[in-house]
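Apart from one protein chain that is not included, each protein chain of the complex appears where it belongs.
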Amino acid sequence: MSTIKRTWKVNGKSVAVRAPAGRRLLDFLREDLGLVGSKEGCGEGECGACTVIVDGEPVVSCILPVGQLPDGTEILTVEGIEKKRAGRLIQQAFVECGAVQCGFCIPGMVVSSYALLCRNPKPSVQAIREGLAGNLCRCTGYTKIIQAVKLAASRLPKRK
Amino acid sequence: MKTTEKIDIRFPKTLAEALRLQAREETRGKLLAGGTDLMVQWASGVPAPGRATSIWNLPELSSIEIFPGHVEIGAGVTHAFLCDCPQIRAHVPALVAAAATVGAKQIQARGTLGGNAANASPAGDTAPALLVTGGSVVLASLSGTREIPLSQFWTAYRQIAARPDEIIVAFRLPQKGKARERFRKIGTRRAQAISKVMAASRILVEKGIIQSAAIALGSVAPTPVRLGAVESFLAGKSLSPAVIDEAERLAQATVQPIADIRSSAEYRRWASGRLVRDALENL
Partner (left out) sequence: MTKRTSQSIRLVGKGMPRVDADGKVCGTTRYINDIDYKGILHGAVVRSPVPRGILKAIVPDAAFDWTGITLATAKDIPGINVVHMHDRTMPLLAEIGGEIRYRGEPVGVVAAKTPELAAEAARRIRLEIDELPPLLTLEEAVAIFKSAPGQLDTMKEQDIVKGDIAKGFAEADEILEAEYRAGHQEQLYLENQGLVVFPQKDGSILSEGSIQCPYFPVHELNDPLKLPPEKIRVRQTPIGGAFGGKEDYPTMLTGYAALPALKSGKPVKITYERNEDILFTPKRHPVWVRYKTGFKKDGTLTAIECDYILDGGAYLTISDVVMFRGILHCAVAYRCDNVVIRGKVARTNSMPCGAFRGFGAPQAIWGIESHMDAIAARLGKAPHEYRLQVHARPGDRTPTGQLLTEENGSTACLKLALRRSDFAKKLRQVSRGRLRKGQKKLYGVGMSFFAHGSAFTGDGEAKFKAKGRVELAALENGKPGVNIRVSSTEMGQGVHTIFTQIAADALSLDPAFIRYPMADTGLVPNSGPTVASRTTMVVGNVVHRASLDLKNQIEAFASLRFFQGAPAELRASQLVAKGRKPLPFAKVAKAMLAEVGSASGFFQFVLPDSIQWDQQTFKGDSYPGYSWSANVAEVEIDPLTCEISVPRVTAVIDIGRVINPVTASGQVEGGLTQALGYAVMEKIGTGRNGLYDAARLQTYIIPTALDIPEYDVKFVEYPYSFAPPGGKGLGELPMDGLAPAIANAVEAATGRRLRQIPITPEAIFEALHAGKKGTP
């Protein structure tokens, strides 16, 4: 076992990290920081319920060892999404479209949707499907989730 | 404490430092790149090693360079990065197509080309596309670098030709030039799918005659394989329906797939030929 000491920014706040290097980011977020919005559905990177954004990229935190994130890493979890304008729009659209059922996949879905809209503010339906393909949902059949992302995208402020 | 927390992971800052760690058995660790394969294996019961050496984000492994006639892709380049690189798409399009089928966005953001190759799964998505370039792997150790043809890289089921003290640093891949490339994966579903069978090809046709053909398959043998018999049959032939039929048949006669959780041996054998047909019909 090796221990790391790092400083990250999690949801905009500076966080002192001290953990075994092989600790899964998901466990660190949930247990050390109490950010339990990210869920564990499979523990092997398949279901996407643990998706968070690390330095702008969506990743599955259940298979990411904390040691691989250097000082200065910026992490955005579902708890931080609310403070982002696009994030709030996505959350509102999920509620309005009925995109939520049991809710267990939803934090990961919201985070993946946010990552998608950051990269591609006007995604096609196909692009939305691709952007969410790493997030399994067993309740909704994805249809209303896709609608919600489309709706959120349509409400994003126009750039240039 | 979860299994992966017990691993003593080293985080060298440079390739040289990583090579020093790997040089001696006492400091050598299991090489860990994006973790998208290894972390999953360790979570699902494969015994975790005592030590690991993280090569994620090593600057020397993270670049893509375009040279006249070939490209050099750092082993640490992620699938997401590959997919976003227009020059790579121009010169080795099958590889980009393959990288786009790895897992989903989250896995593509962390999985690396070197990791995918080193994991040496017969179902590794990028392997057939690498193979058909006829390129090579650049391995580094304290004693220097050496280059191994990709055709000799995967030696047996989950075995590679690298020595324990070596690190994959890059892939040197000849550009396709005028040849056409194609990649097609038959997976268990449309995303997050492990392949049942997949094929990559690089075929050069001039004036209706096949000048050269490189065709590789994944998930049909203990390693990714080139279809040498089909390739030599095709060389010099004109692209007729009869030739395509024969190429399909030859491919089916050549492969020796097994049945597993994802597919049957019979289907894989048949589909191997079908994917060869697909490559030839889409030139």
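When the chains are written out, they are named A and B in that same order, and each has its own residue count from 1.
By our rule, contacts are C-beta pairs under 8 Å (C-beta built on N, C-alpha and C of every residue); 3 or more make two chains touch, one makes a residue touch a chain.
Note that the structure is predicted; figures quoted are calculated from it, not measured.
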| item | value |
| --- | --- |
| In the full complex, displayed partners of the excluded chain | A, B |
| Residue among A:Ala21, A:Ala49, A:Leu64 or A:Leu151 touching the omitted chain | A:Ala49 |
| Sites on chain B contacted by the missing partner chain, in the whole complex | 1-2, 40, 44, 104, 186, 188-194, 196, 261-264, 266-267, 270-271, 274-275, 277-278 |
| Touching residues (missing chain, whole complex) on chain A | 30, 34-44, 46-47, 49, 77-79, 82, 90-91, 94-107, 110, 128-130, 132-146 |
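One rule holds for everything that comes next: only the chains that are shown with their structure count from here on.
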| item | value |
| --- | --- |
| Centre distance in Å when chain A and chain B are each reduced to the mean of their C-alpha atoms | 29 |
| For the chain B and chain A complex, residues of the former touching the latter | 1-2, 4-11, 32, 35-36, 39-40, 43-44, 48, 52, 54, 56-57, 80, 103-107, 109-110, 190-192 |
| Of all residues in chain A, those that touch chain B in their complex | 1-2, 4, 20-24, 27, 43-46, 48, 51, 57-60, 62-65, 67-68, 70, 112, 115-116, 130-131, 133-136 |
